[in-house]
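Removed from the display is one protein chain of the complex; every other protein chain stays in position.
Let's look at chain A:
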Amino acid sequence: MVHSPTCPHPCFLLVPASEPQFPHLQTPDAGDAVWNVRWELCTRRSSGPPAPGSGATIFALSSGQGRCGIAVIRTSGSASGHALRILTAPRDLPPARHASVRLLRDPRSGEPLDRALVLWFPGPQSFTGEDCVEFHVHGGPAVVSGVLQALGSVPGLRPAEAGEFTRRAFANGKLNLTEVEGLADLIHAETEAQRRQALRQLDGELGHLCRGWAETLTKALAHVEAYIDFGEDDNLEEGVLEQADIEVRALEVALGAHLRDARRGQRLRSGAHVVVTGPPNAGKSSLVNLLSRKPVSIVSPEPGTTRDVLETPVDLAGFPVLLSDTAGLREGVGPVEQEGVRRAQERLEQADLILAMLDASDLASPSSCNFLATVVASVGTQSPSDSSQRLLLVLNKSDLLSPEGPGPGPDLPPHLLLSCLTGEGLDGLLEALRKELAAVCGDPSTDPPLLTRARHQHHLQGCLNALGHYKQSKDLALAAEALRVARGHLTRLTGGGGTEEILDIIFRDFCVGK
C-alpha cells in the first residue's frame, strides 16, 4: 500500500484494498451521489468489522394497512444510516436507540414530508443484526407513500422482498429456534400476499405495459448476449446490435414518459380485497348491496344477471375493503357471460377474503355441489399455513328453509346462515367479517398498495437509469451488464428473468453452434 500524505481524502486509506478471497475493487463510482456512500463505507470500516449481511439495504412499511395514527417504516442494511441522514439533512445521526423528532425531507426536491419520530439502531444490536432505522410517520397515505418513495430514491436502497427482514434476522442469529417455528408460515403468507398484490397491480394497464417492456428488454438483451457469445465464430445477421440499440432507445423514451406522467400512476385500490362468489342466482349481488348499503349491483331473480366484476369501496367493521361482485360461476352460457365467469375466476385468485355464497334452499343442485367441490373445497382443504387466502361460506335465503331446521347435509363445511331479504344473520356475518378482516389488515406482511406503488416506481426508475448506462458504455460487456440490471428491475415486477429465457431466445433467433 502506498500511503499518500497529501491525499485530500484520507478516507481512502481506510478502505481495505480487497477482501481476502475477492480481489475486486470496493469503491463505488465517482458519481456525485455516491460520494457519501464512499464516506459511509470508510467510516464503517474504520469503526469495526463490516456488518453481517452487507448486501443491499432494504426498506418496508412494517405497520399494518388500514386506518392507523402512526405508520412505521423500517430499513435494514449498511446504508440505513446514510439513508437516515439524507432524509433528515442537515441533522446528524440521532443517538443510538433513542427516539428523536426529525423533519423528513425528500432528498430530490427538498420538500418536507413529515415531522417524524426516528430511531437509529446500529448493528448488531438491532432486530436484524444489521444497521436499522425506524421512521414513525403520520399514517396518512400521502405521507407514507412520500417517505417510501424518498427511500427508494436513495442509492443502495430497495424495497424488501417477502420475508427479507425476518430472513436477515434469522441469518444473523437474531431469532431463536422457537421464534422461527412460525417463520415459514409467515414467509409463505407474505409471499402469497405479495403475489396476489402483484396480480392485482399487473392486472391493469400498468401490468400490461410492464410485461411488454420486459419482453422487449429480454429480447434486446438476448441479442446483445448472442453478439457477445457467438458474434465472432458464427454469423449472426447484420445489425443485431443496432436493432437492440433502437429497441432500448424506444424503451427508454416510453419509461421516461411513463415516470414523468403522474396521471398514468395506477389508481390506488387500497383496502382488503373481498370477493363475493358463488353459483348463479345465489344472491351475491343482494349481499353486495346489503353490505355497501347502496344499490351497487342490479338484482333480479334471473340467473346470470351480473356479468362483469363490479367493485365498490366500502367500510366494513372499520376496515377499508374493496368489495367485488362477480358473475355466477357456471359453464355453457353465452360468450359475454363466459367472459364474466373468466373474470370472476381471475378475481377470485387475487382475493384476500372470499365470501362464498350458496342458495341454502338449493344445496342439492348440480351447480351448488360443483361449487362446493371446486371453489370451497380447494380453499378450505388447504391448511392456513398453505394458503393465506381466507373463505367464509354463507348460505343465503335462509328464509326459504323450513323452520324445523336447515336442509344442508352433515358434511357441509362450517358456514353462516343469512337471509339478504330479511336481514337475518347479518350481524353474525358482520362479526365474522370483522374477525377475518382484522387478520387480513392487521397483518403487517400484507403488502399495502402504497408499498407496491413505491416498488413499481423504484424498479421502473432503476430500469431507466440502467438503460442510460447502456447507452454510455463503450465496452460491450459493460453495456450488456446495464441491460441485465435493467431487466432485473423489470422482472422483479413481472416475474421470470432466468438465463434459460435468454438462451431460448438466442437459439430461436440465431443459427449458432459449431
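Note that contacts are C-beta pairs under 8 Å (C-beta built on N, C-alpha and C of every residue); 3 or more make two chains touch, one makes a residue touch a chain; residues count from 1.
Throughout what follows, contacts and distances are computed from a predicted model.
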>> Please identify the absent chain by the protein name in its UniProt record; candidates are "Proteasome subunit beta", "5-taurinomethyluridine-[tRNA] synthase subunit MTO1, mitochondrial", "NADH-ubiquinone oxidoreductase chain 4" or "Protein ECERIFERUM 26-like".
In response: "5-taurinomethyluridine-[tRNA] synthase subunit MTO1, mitochondrial"
>> Can you say which of A:171, A:254, A:333 or A:438 touches the chain missing from this structure?
In response: A:171
>> So one chain is hidden, and I want to know which residue out of A:56, A:290 or A:426 touches that hidden chain in the complete assembly.
In response: A:56
> Which residue among A:215, A:245, A:308 or A:481 touches the omitted chain?
Replying inline: A:481
>> Given that one chain is not shown, which residue among A:232, A:302 or A:411 touches it?
In response: A:232
> At which residues does chain A meet the chain that is not included here?
Replying inline: 1-2, 4, 7-9, 12-13, 17-18, 21-32, 53-56, 162-163, 167, 170-171, 173, 177, 180, 183-185, 187-188, 191, 225-235, 385, 474-478, 480-481, 484, 499, 502-504, 506-507, 511-514
